[in-house]
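Note sheet for the following structure.
And then chain A:
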Amino acid sequence: MDLLVPTYEQIFAVHDLNFSIGKGEMAGLIGLNGAGKSTTMKLLTGVLVPTSGSLTVGGDEPHKNRMKHNKKMGAVFGQRSQLWWDVPVIDSYRLLQKIYGVAEADFRTNLEYFTAQLSLGELLNVPLRLLSLGQKMRCEIAAAFLHSPEVVFLDEPTIGLDFRIKKKIREFVLNVNRQYNTTIVLTTHDLGDIEELCNRILIIDAGKILYDGSQVELKKNFGAELELDIFSEGEQRVFDVLKTQPGIISILNNAEGGLTVRFDRDKVPAAEIIGKIAGTVSVTDIRLRGSALENIIEKFYQGQPGDSA
Partner candidate 1 sequence: MRYLSLYWSFFAINLRTLYQYKADLVIGAIATLLTQLGGMAMLWLVATQISDLAGWSLRQLMLLYGLITLARAFDMIFFDNLHALGSEYVREGKLDVLLMRPLSPLFQLATAHIQQDGFGMLALGIALTAYAGVSLDLFASFHSIMLLLFFIINGALLISAITVLFSAAGFITANSHIILESVDSIADFAHYPRPVFPRWIGNLTTWVLPYAFISYYPASHLSGSLHVSLWLYPLITLAAWLAALIAWRAGIRHYSSTGS
Partner candidate 2 sequence: MKYWAVLIFNMRLNLVYPLALFATLLSTLVSIFVAWYIWQRVFREQDLVAGMNAGQMFTYIVFSRIFTAHHIWNLVRLIGQRIQSGDILIDLLRPMQLQTYYLVGRAGDLLFMTLFIGTPTLLIVLPLGQLQIPHGLSTYLLFFTSLLLSLMAGYILEFWIASLAFYTNYSWGLESLYRALLLLFAGGLFPLQLLPEPLLMISNILPFKDILYTPVAIFSGMVPSNEIPSMVTLQLVKVLILFTLSRFTFARLLQNLAIQRG
C-alpha cells in the first residue's frame, strides 16, 4: 500500500506516509496518542479518504471500490461494536453472512474453527448486551474473520481484557494468519500484543513514519539492553562485584526476592557478568531476558532528533 495525505482543516493529520505491507504479513502500527495511528487506520479501512496520493488494499482503492474493498476486509475496533446489541450472537453472525455473501459451507467451517479456538460455544445463543467485556470481544474478533477476509485491521482489540483472554486472542490471530495467510494490521497501546504477533513494525509520530522494518531488526538496533535476574545467597557481594563493572545500567531488587541487573550487551556480554558472579557467590537461579518492547521503543524515541520526551 502506498499512501498519502488527508488534510483536516489545514492541519495534516498524516503526512508523506509511504509504506507497503505484503500479503500474509502481520504488521504492528505503534505510536503515542495523537501520533496519527487512528487516522492511518481510518484511511486503510476506507472510512477516511486521502486528499492526495494513492492507497490500494489488495489492488483496490478503498473509497473508489468501496463495496469490493469492504468485502475483502475485516475490522475490529476495540471501543466500537460491530455486532447487533439485542439479539443472540449467532443471529448477528448469520446476518453478517448474508451481508458479506458467505457460502454456507464456508460459514460453517469458519464458525466451527472460531468456536473451538475462542471457546464461543455457550456464547452464541446469548444476546450481546448480556455478555461480559471479554466474552464480547471474543465474539467481535471472530465476527471480523467470518467472511474469510484477505486483510484484517485490528484497532485496540485487547483493550480492557484480562491476560488470559488476551492470550487466547493472540493465539487465535496467529493461527488464522498461519492457516489462511490473512494479512493483519494491528494498532494498539498494548505492546505485548505487538511483540507476540507482529514481525513487521511501523512507528508513527506526528503523522510521519519514523521506522518501518522487522521486529527482529528493531530489537537488534535498539534492544541492546538486557536483564539478568539473579537469585543468590549473598546479594551484597553481587552488588559489590558488579557496581564498578562498565556496561551495567542498574542493579535493583526485584519482586521475587532477587536482583535484576540491567546491562548493555554491546558493552559487556551476559556471559561475562555471569562468570564474574559465579566465582563470588553461590547462585541458586539465574535468568536472562530481553528488554521489553516498551523499553526498546522508548530508546528508539529517545534516539530521534527533536524528541523531548
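On the choice of candidates, all candidates are chains of the complex that A comes from, given by their letters.
Here, a residue touches a chain if its C-beta (ideal position, glycine included) is under 8 Å from a C-beta of that chain, and two chains touch if they have at least 3 such contacts; residues count from 1.
In this text, all values refer to a predicted model and were calculated from it rather than measured experimentally.
Asker: Would you mind pointing out which option among 1 or 2 touches chain A in this complex?
Answerer: Considering all copies, chain A is touched by candidate 1.
Asker: Quick one: in the complex, what on chain A touches candidate 1?
Answerer: Residues of chain A touching candidate 1: 6, 8-9, 13, 39, 42, 45-49, 51, 63, 66-68, 70-71, 73, 75, 77, 80-82, 84, 86-87, 91, 94-95, 98-101.
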